[in-house]
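Here the complex is missing a single protein chain, while all its other protein chains stay put.
After this line comes chain A, so read on.
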């Protein structure tokens, strides 16, 4: 588990994407695009030009006022939001890059981020032969991806809850062998949707805190507290096995907190950027905790978690892959290749229904896995920008 920076809501929603056909990294090194400057002051929204050629247009918005501001590019009706740059602090600059078709638009700023805004002015995009594509079917595809992922999260958390019940029962009943055998397969359901579970800031530390993450005086609960009790061989000298009361307490909390999680994911839905950033986040979990063997410090079942994180990332990627094929086919091909290569490496360490213990891997095995996580991580981290422009 690793707490992640909470990103603000994403600028370009699924609807915006569909309407503007906006894209990010498609332009190669030889691409050119119009760059305009916008000076957002307390009362003005001064754009350096009132028109630009169709294609990629970059607005560099500088906030010269003393309030946090926003910049809007609006459609010809002056209402529909085509693109926006938000949360620009005083003195800061932020870019809005949009792909625009010829037509009439409006520009406006909103210092203070409330009210009607200031400096609303007409903006014209002229014919250039490089008009952006608008895919009307996109919105439907994005909605399909969203609902598909929401269903996946619900299913995984439901299986997690069922598995947790069985695991907790075995643990409390003193059937340690059964509990140990259920530990990694049950946790896989958690790891597949780990970034979602982590988004509930209070539940994550209760369920997935490692001993090294504890603050002085903090009660240690959740999976890893039980993990240490089930695999005490590497515990510190003087370690005392938990008594029946403590076991019952930890098991009860684990079950209850998992039920709480189940309730919280029942009505979730996800924007496109939440999906892509979820995939990115899952691979970062692999890179920071799993490939290093830090996550499952006592059981050494890190490769189970590794596979589960990758499973979750693959599901998220599969959901948006069709959209990506239209936006950036080369990136899609690269991600296909790198996901497959990572899976092939993981498959080398399969034992029965599971995986070899982390401690059985050679230094070369670990190095190969780490290299491939890097190989996948670089293109995967471009996924959000490729699909969702800000």
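Here is the rule we go by: contacts are C-beta pairs under 8 Å (C-beta built on N, C-alpha and C of every residue); 3 or more make two chains touch, one makes a residue touch a chain; residues count from 1.
In this section, contacts and distances are computed from a predicted model.
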Chain not present in the shown complex, as UniProt names it (candidates "Diguanylate cyclase", "CoA transferase subunit A", "Deferrochelatase" or "Na+/H+ antiporter subunit C"): "Deferrochelatase"
Hidden-chain contact residue, picked from the options A:45, A:74, A:97 or A:324: A:97
Residue numbers in chain A that touch the chain omitted from display: 10-11, 24-25, 27-33, 35, 58, 60, 85, 94-95, 97, 273, 338, 341, 367-368, 371-372, 374-379, 381-382, 384-386, 388-390
